[in-house]
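The complex is shown incomplete by one protein chain, all other protein chains being positioned as in the whole.
Labels for the chains are A, B and C, by order of writing; each one numbers its residues from 1.
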Amino acid sequence: MNFRSDNTAGASEKVLAALIAANGGAQAAYGADELTKRVERAFCELFEREVAAFLVVSGTAANSLALSCVTPPWGAILCHDESHVVRDECGAPEFFSGGARLIGLPGIGCKLAPETVATHLARLPEGSVHSSQPAALSVTQATEAGTIYSLQELAALAEIAHARSLAVHMDGARFANALVMLGCTPAEMSWKSGVDVLSFGATKNGCLAAEAVIFFDKEMSRDLPFRRKRSGHTISKGRLIAAQMLAYLEDGHWLDLARRANKAAERLEHVLLSVPGVRIGWKRQANEVFALIPHAVHERLRAADAVYHPWSPEWLPPTAKPRPGETLYRFVTSFRTSFSEIEALGAAGQAEPSGARRVKIRRR
Amino acid sequence: MNFRSDNTAGASEKVLAALIAANGGAQAAYGADELTKRVERAFCELFEREVAAFLVVSGTAANSLALSCVTPPWGAILCHDESHVVRDECGAPEFFSGGARLIGLPGIGCKLAPETVATHLARLPEGSVHSSQPAALSVTQATEAGTIYSLQELAALAEIAHARSLAVHMDGARFANALVMLGCTPAEMSWKSGVDVLSFGATKNGCLAAEAVIFFDKEMSRDLPFRRKRSGHTISKGRLIAAQMLAYLEDGHWLDLARRANKAAERLEHVLLSVPGVRIGWKRQANEVFALIPHAVHERLRAADAVYHPWSPEWLPPTAKPRPGETLYRFVTSFRTSFSEIEALGAAGQAEPSGARRVKIRRR
Amino acid sequence: MNFRSDNTAGASEKVLAALIAANGGAQAAYGADELTKRVERAFCELFEREVAAFLVVSGTAANSLALSCVTPPWGAILCHDESHVVRDECGAPEFFSGGARLIGLPGIGCKLAPETVATHLARLPEGSVHSSQPAALSVTQATEAGTIYSLQELAALAEIAHARSLAVHMDGARFANALVMLGCTPAEMSWKSGVDVLSFGATKNGCLAAEAVIFFDKEMSRDLPFRRKRSGHTISKGRLIAAQMLAYLEDGHWLDLARRANKAAERLEHVLLSVPGVRIGWKRQANEVFALIPHAVHERLRAADAVYHPWSPEWLPPTAKPRPGETLYRFVTSFRTSFSEIEALGAAGQAEPSGARRVKIRRR
Partner (left out) sequence: MNFRSDNTAGASEKVLAALIAANGGAQAAYGADELTKRVERAFCELFEREVAAFLVVSGTAANSLALSCVTPPWGAILCHDESHVVRDECGAPEFFSGGARLIGLPGIGCKLAPETVATHLARLPEGSVHSSQPAALSVTQATEAGTIYSLQELAALAEIAHARSLAVHMDGARFANALVMLGCTPAEMSWKSGVDVLSFGATKNGCLAAEAVIFFDKEMSRDLPFRRKRSGHTISKGRLIAAQMLAYLEDGHWLDLARRANKAAERLEHVLLSVPGVRIGWKRQANEVFALIPHAVHERLRAADAVYHPWSPEWLPPTAKPRPGETLYRFVTSFRTSFSEIEALGAAGQAEPSGARRVKIRRR
């Protein structure tokens, strides 16, 4: 019962098969191969316009490369205070950009409100040489809290950003999970809502290691090939990354995988809420469930070998703040999560009838 | 007939099988998994001592991360002028180190002579705040010319470096090919010869994307986990890199692959030299053949769809400088290169009997 | 009536005279001169211990060089959200450190409370490769609000920092103004209170352009000479910086200048408070007065050509938040500020008797 992250699964069967198929023969190295060209075309089709697409092997690389193309070293990048770029990348955006600054802003459910961004921007004097210069707004879709911006919310944020000439970056590590929830097109959830550059995640949702940086304005991507090479992310056997991505995109495979993960999370939320004492932190939207769990329930889950992470309660809505004895935990599902695992989790969470504990211990 | 690079092949069957096997189940992300721990132990055994080993997906990342741990931003890294770190990484060592300087030194056959290093070091005043501070010596084994340093040569270079407190880095993108040629142990060709940190290449010799940075002094590696994460090279599904490396190292598989590639190059050298007019640039030692090829022969090879790269004649020995009508070309073999491809190349290079050209054109 | 900054004055007569005297003859360049050596000794005496002292020409350089010696590129520097290093240096600490992160913390009167630092540190997991690593705490004395940490407060902050192995940096752009207010020794307000490295300001208080970075642990300063040279701050005619600093320190000249500035501010506070409607933002402690000024008063002051800056009310105590019609302004005095200027400001602020306005206009 591993609900730690969607990173704990491997690749989907289809993606793995494509990798195996691509392994034979000789192909040009460093992304000059046929499969890489096909991926580039696939992204143009997917987004219904010309895009510049670049494959890399990690979300951190995708985010940092994307941001480094839209901010000077003295630039400031506005984002949510809990976002991956601020909290979980060991300063990668600073490294890739040559020292730009990340400004973490508050927001319930890890979502940025347009007024929060507007207020903060108003405090940063335009063009004053003493200040870092606002250069980009980075939003995460789905967010670190598993919440999702509506298309209207995205557009409102982008409008504020663009009015001050900030580029809009979307960290789409869970782009697919958000997309199937919103039920819109990739174009609608990106450039049609004002996104300038997208980190298109695929690793969490079924690839081994494959992400793409997608620029909707090719001019903006001019430096990327140099930045990618210079950071060691121009993989020599590039076709093996391309093969994964092609299979991932083909015939809506990526959307199927995301739907599976979301459905598992939906069931997980239901099952968790059926355990007495468990409350929800944020309403589930994608493939993550955040639950406030009483200590005794947590003990039972752990005893049953369930694994999942505690989470910061900082951005919970006021009504959902942890009460004494409760802790906020994150449960993540992936395309691989089975319903039987979920049911087992639910069963383990229920108060044990007498004797049950003995049985469990024996099982181990 | 692709002799462009050992990067054009995919993974070996064994490596691919291991990857497939590791794909199932759930495993901790970001290198906290079991397979990664096993790789670390495997490297300790391989090198007959405690080492700190870190997996990455590209040789550029391995080299730059290694160098960034042994040079301050104001440091200078001495290396051969033709080395990969200077010529082929778009300034990655400068990026990772925060602006250190690469100093390319001359040397026949892309090998550094101890006196060249000593002379250059003598020109760099010690401790003067006006100068970049010599911090590391980087040698490539096998070199970009496919030549190999003997253990004595390595030790002599390391002695000079260590006398000025420089760290010794080895770019071992073709470590295996050099090792099987020298017939010594990994320990002998690295730390026993004075190497402090090694880029242990596996991608060119049978992995999809797997390299390791090996520190023989753990203290030297203290910063590496942060530098790796910060550069986007801490792969989330890290077990899939580890699985490749484990299979690569297991039962001497990596040495078998290298022997196969070297043997193919040996045959290729023989076959090329049997073509009238073809001369050798540097004596083949590993899996690369550098040949001076008359224009007419080159035309015939190209017409037969053979692919290979022209190469700079700068570091040829005086006796092997290209004569009018000759060009220096590089041919690389891999574990996948078949003897029939080699024979076909040889046949294509031979002067055609009348009528042959017509036949070939028809074939296309 | 210029109350914009203590940067608007030139040098004191004594400092200027010393500069003139040092101008003749030939002296070794780049800080190898006699005067520079004398400054180094003077700082050892001043701080009653061995210190490593390095002269530079700007506070931004002093702060950034100091911080870059105590944080790795993936380090985090905790400081007040309003501090100069965060707000007014265009990302210089990020630049000099190779991309470290500044974390601005809240605090009334621009002062950090120990518990604020402790709480934030507790949120940053120790040693996790995903997070920036807390490396330094930077405090400003006197603060941007002109407030002053007591020795006990400094020691409490340093204790928390040192417990997590953070270095303590003090931005002492107004070190002298704070010192004469506290009436303690330089040693007490620095290393005896736990400060590891100090930006010792002199420009605002009587020099043309002279600041010093003072390390109380020489080992910590090992890289500074290279960092200083590499950033263009190793001035060729270094003796002319040294001459300023020597005169500044000699016979307590620096303390006299600071006392003069503080006394002017004391008077200014009194005069401003005597204007009906004016309230104080923070209690004056050094040479800065922050006043909440009604619009009509402000209009009269501006009409009389008084210059001063509006200031962010963010860190005002709850009891002093601006009421409708009030704005927070900063008034800074220097050693040059004359009492007659202050009285003129007070007079201008008073409600005008009929006819007064006409007179003023005529004067212009």
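Annotations for the structure displayed:
The rule is simple: contacts are C-beta pairs under 8 Å (C-beta built on N, C-alpha and C of every residue); 3 or more make two chains touch, one makes a residue touch a chain.
Model, not experiment: these values are computed from the prediction.
Among the residues B:10, B:31, B:73 or B:232, only B:73 touches the chain that is left out of the figure.
Contact with the chain that does not appear here is found for just one residue of B:28, B:108 or B:129, B:129. Check B:26, B:56 or B:102 against the missing chain and you find that the one touching it is B:102.
Shown as candidates are C:234, C:262 or C:285; the residue that touches the absent chain is C:234. Think of the hidden chain as still there; on subunit B it touches residues 73-74, 87-91, 94-95, 97-102, 123, 129-132, 312.
On the side of subunit A, the interface with the absent chain consists of residues 30, 72-74, 98, 129-130, 133, 223, 225-230, 234, using the contact rule stated above. Touching residues on subunit C toward the chain that is not drawn are 2, 4-5, 7-11, 16, 19-20, 22-30, 56-62, 64-65, 89-92, 95-96, 203-204, 208-209, 226, 229-237, 239-241, 336.
The definition used in the following text is that only the chains that are shown with their structure count from here on.
If each chain is reduced to the centroid of its CA atoms, subunit A and subunit C end up 42 Å from each other.
Shown for subunit B are the residues in touch with two or more other chains, namely 30, 226, 229-230, 234.
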